[in-house]
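Next up is a structure, given as structure tokens.
Left out: one protein chain. Kept in place: all the others.
A and B are the chain letters, set down in written order, and residue numbers restart from 1 in every chain.
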Amino acid sequence: MAKKHFLYIVLIINFLSCRENDNTVENILIKGSDTEVNVALALAEHYMEKEPLVSIAVTGGGSGTGIAALLSGKTNIANASRPMNAEEYHLATSRSIHPKPIIFGLDALAIVTHASNPLDSLSLADLGRIFRGEITTWAELGGPEKPVSLYGRQSNSGTFLYFRDRVLAADYAASLKQMNGTAQIVEAIATDPAGIGYVGIGYLSEQERKLTTSIKVLKISSLSNSRAFSPLIYTNISSGKYPIIRPLYQYINGQPHGRLLDFLLFTIGEEGQGIVRKSGYYPISESQYAENLKLLDSEMAIK
Amino acid sequence: MRNKVEVKNLNLYFGEKHALKNISLGIPEHSVVALIGPSGCGKSTLLRSMNRMHDLNSTVRIRGEILLDGHNILHGNTNPVKLRRRIGMVFQKPNPFPKSIYENVAYGLEINGVTEKDKIREMVEQSIRGSSLWDEVKDDLHKPALDLSGGQQQRLCVARAIAVEPEVILMDEPCSALDPISTAKIEALILRLKERFTIVIVTHNMQQAQRVADYTAFMYLGEVIEAGRTADIFGQPKQDLTRNYVSGHFG
Partner (left out) sequence: MKINVYLADRLASILFQVAGWLSVAILFGIFALLLFNGVKAFAHVQPSEFFLGTIWNPAAYDRPQYGIISLIFSTLLITSGAMLIAVPLGIGTAAYLAEMAPASVYRFLKPAIELFAGIPSVAVGFIGITVVAPAIARIFGLNNGLNALNGSLLLAIMALPTIITVSEDAIRAVPTTFREASFALGASPWVTLRRVTLPAALSGILAAVMLGFGRALGETMTVLMATGNALAFPNGFFDPVRTMTAAIAIELGETARDTTHYYALFAVGAVLFVISLVVNVLSERLARRFRYKNE
């Protein structure tokens, strides 16, 4: 039974890749990270303006959703705000799928609290303690006598996993409230004087002005005795001083050709990076650009 | 004999429809009064105005008086809930509650403030005996009332009505859904009950009226055409309409 299904899937994938081979792909499907939806839409719109014959469909659903779609041949590009994990790679191999990560932007995670919170900055270590549930009241950090109320994303979000792996390196406290989206984290913290949570900087820069009265963005220091930096200042990100930065990925299956390749080059090129910047994220470094080219260019080399 | 109930110049409208026209009628105490007349002439409407059942229908307008022991029950300050405890009713189709036989009879007692279980049990038995049903149901008191036959159900409804000891009982064609044997039982019951209650009964059955009623009123198109001793109404009616009706020439 299962083997038969598997065979069908392979056949379908082969069929899809055959179509790509003859350079006539005019439809590109992008699916995945909710964090990346807006920037991906902006990129797609600009590209379609330049190439009216290409139609690009962008849907969200979370990084895991996008990767799952890539692994079952249901999307051309899987947007992910986290790298693929071992289990996903294993599954890819068993289905003869060859995922390639193209990094097209950088995202900083901002740590937000209620505006009334007297704290202005936190060390990365304390942040981890808070979200692991080792620090349970604000008093332990010199704040008011209130239990810490944790907000995060749901487990299908790349942000959830990235933050866990980068900052906690362990499980979240079980009391973490897993919210359905970034907007809801901000909504909830705006009315919770004991709340703390993380949100992508892209979301904040859009909403910043409206929110400054109800929430506060904390400065974060890499070490407990070093200086803390705000993610709201661009140079803190580009210089790498702000410690919670993650790459935004576009995963593809094997060697891209034709329009798909052209689109990917567009996203990491000058124009695409301008759009990334405008969407509230940060452009990739030169070494990341070079790495991307290596992954994309083998076809060009053959040509 | 004094009148227990006295209807004076009663007019009743269903919206625009003038259903009762200037009706005046006396109901003597401890007697059985039959209301007869062709279908749609207003018998039920008249009966239901005596316990203010029309209150539930907002389209009804009533003018005139209905006196119970000399007090106008149509007057605004008569409490219809209290009034209905004094004037009971048995309907055309047996309508016991979907409860047990016992609960059907106990219901009226409970809602009227009888709380002692023993008292209730005693009064339930008394009422069911009073409606000649006891021997048939005494072992099944906690079975569903709806399992009884139609005739038994109707006698249960009589038991339910007399349990709260009203002064007047209104019966709207109580036998129309019953077989002859059940009918005979109800008729016998009516004759016994009139010693304790005043009874108004609507019937289409001329023989029945003659068997149970002391007085009879003949109605036609919303009016009382003629009323008097039953023997007179059937023996020597004064009006042609009455004569035609009681002799079976129309209706």
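Heads up, the rule we're going with is that a residue touches a chain if its C-beta (ideal position, glycine included) is under 8 Å from a C-beta of that chain, and two chains touch if they have at least 3 such contacts.
Model, not experiment: these values are computed from the prediction.
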- Task: With touch as defined up top, name the shown chains that contact the chain not shown.
- Result: A, B
- Item | Candidates B:4, B:160, B:185 or B:211 - the one touching the absent chain | B:160
- Query: Which listed residue (A:123, A:136 or A:156) would be found touching the missing chain in the intact complex?
  - Reply: A:156
- Return the single residue from B:7, B:33 or B:89 that touches the missing chain. B:89
- Message: Counting contacts across the full complex, list the positions on subunit A that touch the omitted chain.
- Response: 2, 61-65, 67-68, 71-72, 87-88, 91, 146-147, 149, 154-156, 160-161, 164-165, 168-180, 184, 187-188, 191-195
- Name every residue on subunit B in touch with the hidden partner chain. 51, 53, 56, 81-85, 88-89, 91, 93, 95-99, 107-108, 111-112, 144, 146, 157, 160-161, 164
